[in-house]
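Once you've had a glance at the structure underneath, I'll fire off some questions.
In this view, the complex is presented without one of its protein chains, the others remaining in place.
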Amino acid sequence: MNSLLSRYLDIRRHTTGLAAPLSPEDCTAQSMPDASPAKWHLAHTTWFFETFVLEAHETGFAPFHPAFRVLFNSYYHGVGARHPRPQRGLLTRPALAEVLAYRADVDARMVRLLPTLMHDAAPCALVELGLQHEQQHQELLLTDIKHLLSCNPMHPAYHPAQPAAAEREAAQPLVWHAFAGGLCEMGHAGAGFAFDNERPRHRVYLQPYALASRLVTNAEFAAFVDDGGYRNPAHWLAEGWDWRAAQALEQPLYWQRVASAWHEFSLAGLRPLQAEQPVVHLSYFEADAYARWAQARLPTEAEWEHAAAPLFSGTAGGEARSDMLHPRAARGVGLEQLAGEVWQWTQSSYAPYPGFRVAEGAVGEYNGKFMVNQYVLRGGSCATPPGHARASYRNFFPATARWQFAGVRLAKDLG
Amino acid sequence: MNSLLSRYLDIRRHTTGLAAPLSPEDCTAQSMPDASPAKWHLAHTTWFFETFVLEAHETGFAPFHPAFRVLFNSYYHGVGARHPRPQRGLLTRPALAEVLAYRADVDARMVRLLPTLMHDAAPCALVELGLQHEQQHQELLLTDIKHLLSCNPMHPAYHPAQPAAAEREAAQPLVWHAFAGGLCEMGHAGAGFAFDNERPRHRVYLQPYALASRLVTNAEFAAFVDDGGYRNPAHWLAEGWDWRAAQALEQPLYWQRVASAWHEFSLAGLRPLQAEQPVVHLSYFEADAYARWAQARLPTEAEWEHAAAPLFSGTAGGEARSDMLHPRAARGVGLEQLAGEVWQWTQSSYAPYPGFRVAEGAVGEYNGKFMVNQYVLRGGSCATPPGHARASYRNFFPATARWQFAGVRLAKDLG
Amino acid sequence: MNSLLSRYLDIRRHTTGLAAPLSPEDCTAQSMPDASPAKWHLAHTTWFFETFVLEAHETGFAPFHPAFRVLFNSYYHGVGARHPRPQRGLLTRPALAEVLAYRADVDARMVRLLPTLMHDAAPCALVELGLQHEQQHQELLLTDIKHLLSCNPMHPAYHPAQPAAAEREAAQPLVWHAFAGGLCEMGHAGAGFAFDNERPRHRVYLQPYALASRLVTNAEFAAFVDDGGYRNPAHWLAEGWDWRAAQALEQPLYWQRVASAWHEFSLAGLRPLQAEQPVVHLSYFEADAYARWAQARLPTEAEWEHAAAPLFSGTAGGEARSDMLHPRAARGVGLEQLAGEVWQWTQSSYAPYPGFRVAEGAVGEYNGKFMVNQYVLRGGSCATPPGHARASYRNFFPATARWQFAGVRLAKDLG
Partner (left out) sequence: MNSLLSRYLDIRRHTTGLAAPLSPEDCTAQSMPDASPAKWHLAHTTWFFETFVLEAHETGFAPFHPAFRVLFNSYYHGVGARHPRPQRGLLTRPALAEVLAYRADVDARMVRLLPTLMHDAAPCALVELGLQHEQQHQELLLTDIKHLLSCNPMHPAYHPAQPAAAEREAAQPLVWHAFAGGLCEMGHAGAGFAFDNERPRHRVYLQPYALASRLVTNAEFAAFVDDGGYRNPAHWLAEGWDWRAAQALEQPLYWQRVASAWHEFSLAGLRPLQAEQPVVHLSYFEADAYARWAQARLPTEAEWEHAAAPLFSGTAGGEARSDMLHPRAARGVGLEQLAGEVWQWTQSSYAPYPGFRVAEGAVGEYNGKFMVNQYVLRGGSCATPPGHARASYRNFFPATARWQFAGVRLAKDLG
């Protein structure tokens, strides 16, 4: 339990630290309905503990502020009414300072409560879920603030020192790693934490396949753009082409030409595009179109997990990085960049595993109800908190989502 | 080849027969972008033969009308420009009579050409594809005209004699049929025709499961409606709930109350709802919500095919039915109603089978480019031409599509 | 009364004649919510007599078809429910033949009824209103069918013989006619028919002004286009510019370049643009932008009426024209083209005259409730039935309407 308490304090503190470079104004604005204000992330993660842990277990529970139950409920019908998602950016009150006070208050109460729960598995599991949930919002806070800052024509940086303008990294050849497939298992089985959507572990049958040793690079993706990749419907899924055409998309979300050279908006501001770094902020449609153009395809999530599982423990959990918050080039020709750089689109629709059951009560709304019209991403990104991801971890977004740290690892059929 | 010619003539004649009860006005209107005018179906299926067969193989080919290449191209970028889909209903010219002349002209040319192609597999395969394509449009012509007529407050019938007002059919209990699963095969392997999306046949691993002996009935679905099924988000996928709420849906597409009794619009006009007939015209979202409410789930397409394949040959191909164009009640407690009543939503996202390859050229656009954000339906409906469907047949529509003859067969996990 | 009966028969017959060149398909389609199908015009004008005259005065009245009361009600809340306007094109039933039977039936009943009403002013006034209403729909039938046919990439003609390809007409200089203004009267006063919106006649004070002798020509408007008129916001009202930009408009509605030469879609099909004919099918925004570019302005409706009233009786009522359905070039330098060519946008918002009163009952909805966010047009067009317009006649459309026969006569301030 001590470790749960110290994990609680570490993770909670990390969230506040992520907001530290931001002004109250930065924390309040919402750039699109899909993104939330940083202040909302700070409050909603706190609401999760207040609503699902304190309300159930704290003696003499009284809410910090009665209105917060509605204001900071994301999508839990079981908890009651919700402030409309597209209007989160209109909540200039409570002020950032008051939200930080809300965090401090809930933290103090959690610190008092946690030791009393140490022999009770159910609330401890909820606390752990709350911490995993908060880590997910840590990444969202960064993707959302990146999108917000990108809407400002002055290209402001979240953190100017990060990442340093990298020297040109060495190109690594793309090598194909072959896998025989056959009857395999996928999904989480161990004792450690996993989300419900990673369970149950179950058998799948895989045909022989190969995965690329590394992620698709900016240089490779620029070749697709230069080849007219955004103007040729032959590369695109029909719905993707219509979407691209309606929005007149011609390049990845954060790319723009300055003079004639490609630049990329990053959390350190606008910078020249680095050829060997992984291309990032692609939608599923763009990732898929690139793969077709490259005469390859996206992997399935089963293929990805089968290949990554033996290696993942080594690469995950990443030490503190000096160039954090932007993906780095590959360093070799093994199965590189499985975690810590960009989420990797799979061709797998987000669906329940055989035997999947949702939890009882409002937390049952956590994952299951989103299993339609979304696609699974695997691996974890430079914005994912160290230690958060697993080989069996399933991230998911609609095929049009571009503002996440998402890229491509190619796959192909064998034999 | 003789049989291909006679199949050609039979299928072409059947299409024209489907339009026979319709006026030129009925054949011209388009009720929504998803649906096409009957006249457009008549012309587009003809365009398919003219463009993919005659243009390639007819000596001295000249188009029937040069503008038709664009007007009746559905979605083939490889063929060139296309008339905008939402404006198909504005094509009052060519008149229905001219479209029928177009059909007659192409048929005459095909009759001359077909014997010359009999030893050439590739064009014969294209003719067969054109016939299968035409059969698909035969069903669409019926679903689209049903939707159009349903928009008319006078509830006009497509064919008043069809279906006869049925006497109350006997209720059949819902019995669960168990399947052990394990390592199975799915997909088409034989010599007969199948679409590219049914191939290649491949292995899948299935957990033990059970399928309902029959389809969900109107009476069962009415119980869901009466239980507030359309007002309780707990039953719904999140995106489905938002969609339902935005459109204020409260019942299936063609249901309405007259006095206080449920009625259903059919191709024979508005009729009292028949309790034991299968519920039809559900979206995936409604089908899935019903299944959750009923403490079951939708089957996967692999489960469905594995269960249906041994039985399908017996039920498919159906003889001419006197009550055609509306689904009938189950007759027993075996694995009933696999074909010929309603398409059955599966929980499987429409995706390529392992090793799937698209064909070269414009016909490569037939199936592959739609493999995103759609869900697979299996079985065939009362509007599917006899002999058209197979156990491996994959129909697919977006999760919001309601105007197809789509219903539900429940599944559940075992063991 | 005899004359009312013969007027009734003439006008009703004229409407049917306008639909004669059209197929049932042409008569059924609706190209946009603003336009109605020809069949709907045929039925709605009949509905007007059935609902407002026969229902009130016919002994033993029974409706021709009970559903028509709703189907063909345009916007009269006082009459009850209405079929949704954007779905008029989905009414494939009743068929055109049945609508023509409806017309014949109501006409026969009106012929029996009319002689019995001859000494009763109120119903006679309603009949007259119905005839004026029908004449308005005669023009709308033409503008709506023109829009529908223009959506067909084959450019079909409504009536190929009309208008003949004109020889190049002689250019007439634009001469300014000066008016001293002062205290004037406007509005209808006489005994003849006028709509309620033309009354009461009342005093207005006009500053000195001048009106152009003729309408703006295609050649003049092409100079505006060539000068970048559609790309320079300085010429446009702010709302007009935003509308233009959102739709990427670059020329009048029916203009298109063939090779490099301007052509114009007309009721006789696509033809080379005639330099000296009046530009037609402009929105208010385009008319106003042109006027600013030409360092002039649109007239007010009071200015137009004051100038036109003394001359109008001579030009109105126009004899049958061989080149009907397209505007002709000016023939001189007097105050030309006041009627019979194109409606002329004024800068006057459509508003009630001082002392305006709406009629009692549902016909009170005829005009008054539209007096907001619309602009007045004066004069009458080549599609206006002869004898229908007056100097005091007020036509009105939103500032974005382009599908009417609307053009520009310039005005300027004097002194």
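Every chain is named by a letter (A, B and C) in the order it is written, and numbering of its residues begins at 1.
Quick note on the criterion: a contact is a pair of C-beta atoms (placed from the backbone, for glycine too) under 8 Å apart; a residue touches a chain by one contact, two chains touch by 3 or more.
If you're wondering where the values come from, they're calculated on a predicted model, not measured in any experiment.
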Left-out chain, listing which of the shown chains it touches: A, C
Touching the absent chain when the full complex is considered, from C:H77, C:R112 or C:R257: C:H77
Residue touching the undisplayed chain, where the options are A:I11, A:L54, A:L91 or A:L267: A:L91
Identified contact with the non-displayed chain, of C:P63, C:G228, C:G332 or C:P354: C:P354
Full-complex contact with the absent chain, from C:L71, C:A194, C:V363 or C:A399: C:A399
Footprint left on chain C by the chain that the document does not show: 75, 77-78, 183, 202-207, 233-234, 236-241, 284-285, 288, 347-349, 351-352, 354-355, 365, 369-373, 399, 413
Those residues of chain A which, in the complete complex, touch the missing chain: 23-29, 31, 39, 67, 70-71, 83, 87, 89-93, 95-96, 148-149, 151-154, 156
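Methods note: only the chains that are shown with their structure count from here on.
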Steps needed, at minimum, to go from chain A to chain C via contacts: 2
Longest centre-to-centre distance from chain A, chain (CA-based): C
CA centroid of chain A to CA centroid of chain C, Å: 58
Centroid spacing, where centroids are CA-atom means, of chain A and chain B in whole angstrom: 38
For chain C, residues contacting two or more additional chains: none
